[in-house]
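One protein chain is absent from this view; the other protein chains keep their places.
Then we have chain A:
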Amino acid sequence: MSFPHRHLLGIKGLSEPDIHYLLDRADEAVKISRQREKKTSTLRGLTQINLFFESSTRTQASFELAGKRLGADVMNMAVANSSVKKGETLIDTAMTLNAMRPDILIVRHSSAGAVALLAQKVGCPVVNAGDGAHEHPTQALLDALTIRRAKGKVGRLIVTICGDILHSRVARSNILLLNALGARVRVVAPSTLLPSGMADMGVEIFRTMEEGLRDADVVMMLRLQRERMSGAFVPSVREYYRYFGLDAEKLRAAKPDALVMHPGPMNRGVEIASEIADGPQSVIEAQVEMGVAVRMAVMETLMLSGELKR
């Protein structure tokens, strides 16, 4: 068994065995992260560059830690505040970095498709750490790993994704992945936050949390950006919270052991009540831990298979 892809640009194009392959390796990586000695030499001597055109604390830290635990040399490039502002194009930045001979690039960009564009111009594997509203594959993988470890499977579970689907790369990657693994995917959101053609994206659409959460095994909440809360897409925070914020009462519609997930960072009191975020059904902290493991698995897989080819 091997992983037949040079890059990880999205969940699209991954088969069910590809996904389970990565999740199985991530299970092994969880063990490493729980040891006292967390550093391995798998990727010793290899260079990982984190190229974040859009600022991020959590995802970048997760990739950095994953690389360090694998023994790679990790460099962070906060491009968001540097040469791009001086007018350098994405391609020029890519060519410059490529000349430094990295072994893997982790890239986040605010434009959909930007990471794939960059991947065409460099000679090493590229991992998409989020491109616009397109995909965020490692987030979907870590969500799947969290679910699989808690429930023993992903297939045939009812997973409800709630909130700003329109602008969410996390939602798109999760819809693709959950469908690939045979889960039933539902979405709940005000219609202003649903993309056009949603009904043909392999999901069932619900207008209310009560209907959408009924008998759900997993509830995934999405972050609502501040600038979208005050009249542009929804009239106000309090109205959004009233109808779409996850609180104890709404959660009662789901199965009693339903998992509550959130990709972070959370807006407490906007899309999720604090008592739920910190409550017994929440696996939000586990998601963070699984994030490091999944990223270790992804980078190890891509770098080692790339090395074999060389």
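The definition used in the following text is that contacts are C-beta pairs under 8 Å (C-beta built on N, C-alpha and C of every residue); 3 or more make two chains touch, one makes a residue touch a chain; residues count from 1.
Rule of thumb we're sticking to: contacts and distances are computed from a predicted model.
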### Task
Refer to UniProt and select, among "Dihydroorotase", "Spermidine/putrescine transport system permease protein PotC", "proton-translocating NAD(P)(+) transhydrogenase" or "Amino acid ABC transporter ATP-binding protein, PAAT family", the name of the complex member that is left out.
"Dihydroorotase"
### Query
Out of A:Arg69, A:Arg148 or A:Arg169, which is the one that touches the chain we can't see?
A:Arg169
### Summary
In the whole complex, of A:Thr42, A:Asn76, A:Asn98 or A:Ser111, the residue touching the missing chain would be A:Ser111
### Query
Since one chain has been left out of the picture, which residues of chain A touch it in the full complex?
12, 89-91, 109, 111-114, 116-117, 131-135, 169, 172, 195-198, 200-201
